[in-house]
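Of the protein chains in this complex, all but one are displayed in their positions.
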């Protein structure tokens, strides 16, 4: 950590500045073809609130969602900020260059939304390896994963011309399977029986709920931000809203059902309540009707809780230790989203996409994620990236100066010896 | 809790899906009569940021406001999410059907805002019974209260044609008196002398301030979201902004004044600072002038703190145990809002409503709330809804799996025996 991390970070930032200097310029106020009286920058402000909603999700939502561990809160929200800040710069460049075929490009509101989107994949994968990787490894993963993500996103959108407006496949399934592949390669046999730090305390679970609530509230903006204006964008919002609401009800029900005393589990509430936003993503802008989005959301809540209960322990035995259970929040619901779009298109011809294109997009998203994740994992396994030993996993004190006292273990006022010095007021 | 809760929740969600399938459809992009070049979905996006502000209030604002109890934070924010997610689905259907006279209806931005609004009544009532009811009781209350709310709202808006843009009467007073009536029926003599869990700790009070701050900041959006575009909506924002600011100053002043050492009380700061938003609600869009909204806000801050200091203990003696003091934040300021509108209309003819219509609306809101609340309370009192015994009140561990340790009771690093295994890094 001593010099490798700061030098790598500074080196990456210098590289970003050079890339921006060479390729990135402003959009100008020149008129948009075919739209009288409208300039490109006119389209910026109406979408800016949706961008800001997504921005809150990335930095406050994902950030606080990852503070649930009792000794890893600084890293949860802190590394989230670091990775997302790097990722949005790198994502802008990679996606911009791909779509301009290397010609340079202007930054519009869609670029900014997509830049935030591309960081989401990294943050999802970060959840799978949370507590077990160094910041150096995370910076490297950010660079590699966004490059692969942009490639897949280009393939899905430009070559297959598939529809994935809420990015269930290209972000959620991709991010989850990429992260699981990395986690598999970085498998730590020493953690097979769990780790004394891998648990929450009461207030760390409440900090995580900040993340859950802001993710939940703004998810309709995530699913609609880059939709076609008008009816499609409207539908993306409405479908997401009702899918998320339905998902909450079934997630609570299942959480209670799978525990032998019927008690709710905070892990499920923090995560599975969001699965409805993921699962409805791909077909959010389609003409599927609100009640169908509620069916999708309810199913996602059920699948996600069952995943946490039964699949995560199984994966751990299969050498994939998924700290946040991203497979249940992003992986399974992401695949569900892709499958739902296939069914929707099969039953209804309103989309510009076809069943085959959607299936190709789903396959490509999972395939590139697994291959990219395995390769990234192998690179991250090279023992020069300051990975902490098993004992130090899930522990902020390896990378952060932490307060000597976690909490005041005493009644509110300061210790007796200080108190005695106090005059009466 | 073992099976009743999950089966009831799943049953309700299935019912919602069936109702949506039968009655709810999309709005289409067809032109709006009398508005050239404007389609219905065009009106969606400009109001979407206001909807999202309200959405944050409902889920983050109300949710975290209810985390102030030391052992009931999971339930505070968690059940808030559950009830609101159910309430917005049920509210959409009930309100939509009432206004379409059972014909089915399309979901527009106003329906979504109103759906969130209808959940607010339940969340207010939830505050009155916080810690003393089971999730099963809360689900039943959600269904019953929103039905009554929608009935009263229809009466006030369509029959009386009264003006209540920020819903001081139809949401705040209604929600408070409904909740108080339920609390009265569910009176627990065993809690007469208080409960060892009914107190905050330092950080639970800070979590509650997250709720306060987001409610305070976005309240102008709550009061203006469904106002007429243009001047009325503008006035609703401006009046709420200044009323809330004035209310903060008097709430702080009074909180200090009523404590014998002049110290501030977190309960007042968390709640009474918001009373200005409630009290200005009904006449927020009227031409009352900014300084009048500041008078309303200042008065509300005073009334609310006095209510917490003197009225809540009195009500508790009268067998109404109001956990969050919703009478002081929503009840009294809600009534004030109704009265202010009567005065405003009596002095100024600019509103389409009349004094009589406003008075009828206020009476109807309180009357239906009390009657509805009493009946709901009687239903909730049937001893089959898994209500916890007195000892388990205000305690998450009845309904949630809670971490074994609340906080690390030690210095930051892990226990000595773990430490010794650590190699030097």
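We call the chains A and B, going by the order they appear; numbering starts again at 1 in every chain.
Simple rule for what comes next: a contact is a pair of C-beta atoms (placed from the backbone, for glycine too) under 8 Å apart; a residue touches a chain by one contact, two chains touch by 3 or more.
Computed from a predicted model, the values in this text were never measured in an experiment.
Participant: Where the complex has a chain not shown, which of B:133, B:163 or B:273 is the residue touching it?
Facilitator: Touches the omitted chain: B:273.
Participant: Can you say which of A:189, A:383 or A:403 touches the chain missing from this structure?
Facilitator: Of these options, the touching residue for the absent chain is A:403.
Participant: Among A:59, A:117, A:160 or A:242, which one touches the chain that has been omitted from the display?
Facilitator: In the complete complex, the chain left out is touched by residue A:59.
Participant: Which candidate, B:147, B:191 or B:213, sits in contact with the chain we can't see?
Facilitator: Hidden-chain contact among the options goes to B:213.
Participant: So which of A:6, A:102 or A:313 would be touching the chain we can't see?
Facilitator: Here the residue in touch with the unshown chain is A:6.
Participant: Touching the absent chain: which residues on subunit A qualify?
Facilitator: 1-3, 5-7, 9-10, 12-13, 16-18, 20-21, 24-29, 39, 41-42, 44-46, 48-49, 52, 55-56, 59-60, 63-64, 67, 73-74, 77-78, 81-82, 85-86, 88-89, 107, 112, 135, 202-203, 207, 210, 399-414, 418, 421-423, 425
Participant: Quickly run down the residues of subunit B that touch the omitted chain.
Facilitator: Counting over the whole complex, subunit B touches the hidden chain at residues 46, 49-50, 53, 70-71, 196-197, 199-203, 205-206, 209-210, 212-214, 216-218, 221, 229-231, 233-235, 237-238, 241-242, 244-246, 248-250, 252-254, 256-257, 259, 261-266, 269, 273, 287, 289-291, 294-295, 298, 388-389, 391-392, 395, 397-398, 402-409, 412.
Going forward, only the chains that are shown with their structure count from here on.
Participant: Measuring from the mean C-alpha position of subunit A to the mean C-alpha position of subunit B, what distance in angstrom results?
Facilitator: Taking the mean C-alpha position of each chain, the two centres sit 31 Å apart.
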